[in-house]
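Excluded from the complex is one protein chain; the other protein chains are retained at their positions.
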Amino acid sequence: MKIGFLGPRGTFTEAALSLLQNVDEFDFEPFATVPATLDAVRKGEVKAALVPFENSVEGSVSLTLDQLASGEPLVIVDEVALDVSFSLMVRPGTMIDEITHISTHPHAAAQCRAWLASALPDVKVVPALSTAAAAEEVSDPASRFQAAIAAEVAASHYGLEVLAHDIGDNNRAKTRFILVTKPSSPPAPTGADRTTLVLYMRENHPGALLEILTELSVRGVNLTRVESRPTQQELGDYYFSIDCDGHILEARVGEALQGLHRICAAVRYLGSYPRHDGVLPEKRTGTLDADFAEADEWLQKIRTTGMS
Amino acid sequence: MKIGFLGPRGTFTEAALSLLQNVDEFDFEPFATVPATLDAVRKGEVKAALVPFENSVEGSVSLTLDQLASGEPLVIVDEVALDVSFSLMVRPGTMIDEITHISTHPHAAAQCRAWLASALPDVKVVPALSTAAAAEEVSDPASRFQAAIAAEVAASHYGLEVLAHDIGDNNRAKTRFILVTKPSSPPAPTGADRTTLVLYMRENHPGALLEILTELSVRGVNLTRVESRPTQQELGDYYFSIDCDGHILEARVGEALQGLHRICAAVRYLGSYPRHDGVLPEKRTGTLDADFAEADEWLQKIRTTGMS
Amino acid sequence: MKIGFLGPRGTFTEAALSLLQNVDEFDFEPFATVPATLDAVRKGEVKAALVPFENSVEGSVSLTLDQLASGEPLVIVDEVALDVSFSLMVRPGTMIDEITHISTHPHAAAQCRAWLASALPDVKVVPALSTAAAAEEVSDPASRFQAAIAAEVAASHYGLEVLAHDIGDNNRAKTRFILVTKPSSPPAPTGADRTTLVLYMRENHPGALLEILTELSVRGVNLTRVESRPTQQELGDYYFSIDCDGHILEARVGEALQGLHRICAAVRYLGSYPRHDGVLPEKRTGTLDADFAEADEWLQKIRTTGMS
Partner (left out) sequence: MKIGFLGPRGTFTEAALSLLQNVDEFDFEPFATVPATLDAVRKGEVKAALVPFENSVEGSVSLTLDQLASGEPLVIVDEVALDVSFSLMVRPGTMIDEITHISTHPHAAAQCRAWLASALPDVKVVPALSTAAAAEEVSDPASRFQAAIAAEVAASHYGLEVLAHDIGDNNRAKTRFILVTKPSSPPAPTGADRTTLVLYMRENHPGALLEILTELSVRGVNLTRVESRPTQQELGDYYFSIDCDGHILEARVGEALQGLHRICAAVRYLGSYPRHDGVLPEKRTGTLDADFAEADEWLQKIRTTGMS
């Protein structure tokens, strides 16, 4: 049984695999890009795949959002969140004062700016395509770079030595990764769940988003993230990518989804799954499953007997 | 089979009885007051009762609203609307220039003010408890009144002669009457239906009414009448009496009622019944029964297969 | 300086006059009906007038609402609330067991039903046009009535003796009276104020009331009473009579009124005035006058400098 992940080996995504449950049962296979990783699930080459979804510093991973919003349907079945900790790594034996050129991804460079300015003010930082690619490059003795900034896990993969740990300026930075499979019945609700959706409007009319939010809020469902993403038709023509609290098997979420389905041109369900942080949502009075069940009985009684 | 009505004979309510369907099958019995008429239904003395609900000049009949809002439950099963046409009636043989004192209900006097000012400027108008009571009084040859203003139907009941027809200033005035029974399954939807409800708030908090209206509007149900009525507890403590378009057997109305039931302290259903005017409501896209059914299938499929 | 009131002498309205401030400076004059009382203000015959507005058992006084909603504009400048306490009164010397017929207004009869059933089960209660009229009738030694149920104040006016005090079933019943003048600048805000409005819709479209409530709620203004009142055009064609918390000189109320003015066919202002009970409204964060003033400065600064 294989799980794909956004590679190469040594990325934060690989580090996040260890946070999954029952991880020993699986083999892991890296793929070069987010689309390639997701397509491996679609083609059945892997049973599931772990890809980054959003980062507390950089925001959503647009490519992940857009790849899930179109093409063969996939669903999110789990999520994990990883502390994003950057390390400075070198070929074994290199001393810190020998470093003149560092390779890393521009985001990593940006997130370590203060440490670099203080510890290595004169060093030149050159952008690489990923932090793992930077580590790989540095592992080549012929490289013009003496050091890479990457995830700790990259050091062991590429035979490097860590000279400085946790050099990011924001030491609370985290990335949320999602585990994606082919469509299947959702995992059981835990009480602390999240549901991810893609919504296409009937027409781009004023007030469209207000209508969407009202469908959610009237059933006590809280929207936690919303993004206008391009439909790739016209500049300014968007679909909405949203996260909300709750699970599709809950009555309040189910009814809200039905409402969205009725007012939207299309709703793509991307999964209900446990939150990584186990935070329980506040539930407004009258929005528990029991409240919905009781209201249903009440209505059926009136419809039959006229008695409320 | 008996139908009660707000008497005495000769009132507009009696005139409205003729607008009911299958009217020949029934015997009619007048009751002295709205509470007495409704209680006759509650006690099973009559199978149904016709009482006034609102008038296009005077507004709602508070007593009817409040009597339906409390006590043993009753439901509205039909409505009719009657043109309110006032006539000047006298004992046979009386000439118009003999009239010095007219008896009538204050509302009728108010609604005939212009005609009286022009046709009988010097006559004294004295208030009676109902237009029918005025007619009855005038029918007594010993009365100090020469004329009554009442519904045309009162003339034949009390042996009077109509001297002037349709003397109301607003000749489009109408009263809506409701036919009330013990709770029973609602009449079949006609497409042009009305639903009447009584809502008690959990607490009298800011925004309570906005929440109620949102529950209706999000399902495409239009509120057509709303009134704050006293709960008889504290001054300023109200329940809401509302009418909305649609029928409880429609999915949009049913779901809206469930929503109200979940957010209100109590919802009393007062019936879904055909509108007297047959006006079809505008239905927003996505709010037909078929749309709800389709959304339900869609949700069940996702819940089972994960596929939207 | 004269204040008119809904007479005759001996009504609850007269009793309520004593609750007005600086009452000794004024002379009081009764008028026969609500329209007559209000017209006396319009014509300048009295400087102000006190009329009943709503009762905690019976609800709003429709005639007062409708008379204020049309005709020459008037504004409410104060309100008082009176305990509605009914007394059984007789001609001096009459004993309770001599009573066979009682005269009173039907509302009073309804509100004393339990006491009557227990204390005077066999007595006949006959409806009168007002409680004061009943007292006046009883004061005539030739009357067929031995007793009246009326406000305590009626006893002294008509030379009657009170046999039983406070016989109403609901001893918390209260009536709210309003003091009305020609339009004038509003009284100073007290912090515990009420504003009364009449709203005519542009067209009777679905969601009209939701739009109105949103204009209020977005500025933190709480609607406390709403009533669909007939426009007297077509059955089912309404204007809204509303009360909300707050004073027109408050920024939040002023902006809400401007919003209503922009979306309604017409808004008639009926006054901002101190609540009789001095209850302070909850004010949502960001809705104080200081918040509006600060937001205004903030906006002007951006408009001038581009700096937020």
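Every chain is named by a letter (A, B and C) in the order it is written, and numbering of its residues begins at 1.
Note that in this section contacts are C-beta pairs under 8 Å (C-beta built on N, C-alpha and C of every residue); 3 or more make two chains touch, one makes a residue touch a chain.
None of these values were measured; they are calculated from a predicted model.
Looking at the complex as a whole, the chain kept out of the display touches A, C. Among the residues A:Met95, A:Ala142 or A:Leu235, only A:Leu235 touches the chain that is left out of the figure. Among C:Glu234, C:Glu282 or C:Asp296, only C:Asp296 touches the chain left out of the display.
Across the entire complex, the residue among A:Glu29, A:Glu45, A:Glu58 or A:Glu152 in touch with the chain not shown is A:Glu58. Taking the complete complex into account, C:Gly259 is the one of C:Pro52, C:Gly236, C:Gly259 or C:Pro281 that touches the chain left out. Listed here are the chain C residues that touch the chain not shown: 73, 75, 182-186, 202, 214-215, 218-219, 248-249, 254-255, 257-259, 261-263, 267-269, 271, 285-287, 291-292, 295-296, 298-299, 302-308. Within the complete assembly, residues 33, 35, 54-60, 62, 66, 81, 106, 110, 127, 129, 170, 172-176, 206-207, 209-210, 213-214, 217, 222-230, 232-238, 277, 282, 284 of chain A touch the chain that is not shown.
Here is the rule we go by: only the chains that are shown with their structure count from here on.
Each step here moves to a touching chain, and the least such steps from chain A to chain C number 2.
At the far end from chain C, in terms of centres built from Cα atoms, lies A. In this assembly, the C-alpha centroid of chain A lies 60 Å from the C-alpha centroid of chain C.
Averaging C-alpha coordinates per chain places the centre of chain A 58 Å away from that of chain B. One finds 24 Å separating the Cα centroids of chain B and chain C. The residues of chain C never reach two or more other chains; the list is empty.
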